[in-house]
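Notes follow once the structure below has been shown.
Every protein chain except one is present and positioned as in the full complex.
== subunit A ==
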Amino acid sequence: MDALIRYLAGGLSAGALYGLMALGLVLIYRASEVVNFGHGDMAMISTFVAYTLLQARWPLPIALLGAVLFGALLGALVEGGLLRPARHRRASPLTLVVITLGLALVLNGLAGFLWGHEIRTFPTLVSGPPLALGPARITREQTFNLSVGIGLGLVLYGFLRFTWSGLALRAVIQNPEAARLVGIPMDRIFLLAWAMGVALGAIAGILAAPLIYLEPNAMLALLIKGFAAAVLGGMTSLPGAVIGGWLLGVLENLVAGYIATELKTPFAFALIVAVLAVRPAGLLGRPMARRV
């Protein structure tokens, strides 16, 4: 019984990170119609920035904030500096995806150059005795990750719901043509979506880093699980991404706990294919109307 609670708690806290990753991916995909295959490497390099700032003895909150801002800037730079010019050259969706792949390669190589390939430990952000939940114990880190996930989800909801930029972003997501016609500055909204999306990825990376080790390929598993969570939620739905993350986290923890730990990544892949086969619109996504 307490094993089950432990799996659930661990699943929910890991799932919160998958959800953050998925939120960034879906936000970028919905706004700019680009699937960002560089998302994992962008999160990785932002986490390395946090690591370096901490090494330079910056205070923890400022180092983390700096790294997240770096992520936002990186996202904006990729959109404004690469994808926007490509779009203006009438690049196909395939070309845009290929550009994000190229970016993944460049960032990966850059991280290898700057930080090397040896495995580094990332300091834990919170410490303290574990909390007791019935017979089971839950680490502070797990509660922290889960609350950050929920908190950021709420902040994003508030932003989309109550600010002008949020409204404009939702308009672009729902109907790009109409949004353009009523004078919403599309370029700026794309920039915003990319900055926010990559910043969310950076946060997921920083939270995940203490649990895994940090090296240039460290975030690959996180990326795939982010994608699995996004597909589970429907690839088009922001709440779906968060819920998909939790569900994936819990399911994979159950699989790992009761079947085999090694199967976590294959399980994420199997889940993607299963969702596409059975319910392609995911849990909360709406079936996309084809434009003819």
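Here, a residue touches a chain if its C-beta (ideal position, glycine included) is under 8 Å from a C-beta of that chain, and two chains touch if they have at least 3 such contacts; residues count from 1.
In the analysis below, contacts and distances are computed from a predicted model.
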Undisplayed chain, where the name is taken from the UniProt record, one of "Methylamine utilization protein MauE", "Acyl-CoA dehydrogenase", "TolB-like translocation protein" or "Sulfate/thiosulfate import ATP-binding protein CysA": "Sulfate/thiosulfate import ATP-binding protein CysA"
Of A:132, A:181 or A:277, the one touching the omitted chain in the full complex: A:277
Residue touching the undisplayed chain, where the options are A:95, A:121, A:147 or A:163: A:95
Touch criterion as defined above, residue of A:23, A:45, A:103 or A:125 at the omitted chain: A:103
Missing-partner contacts on subunit A, residue numbers: 29, 35, 37, 82, 85-86, 89, 91-92, 94-95, 97-99, 101-113, 116-117, 216, 220-221, 223-224, 227-228, 230-231, 235, 260, 262-263, 265-266, 268-270, 272-273, 276-277, 280, 288-290, 292
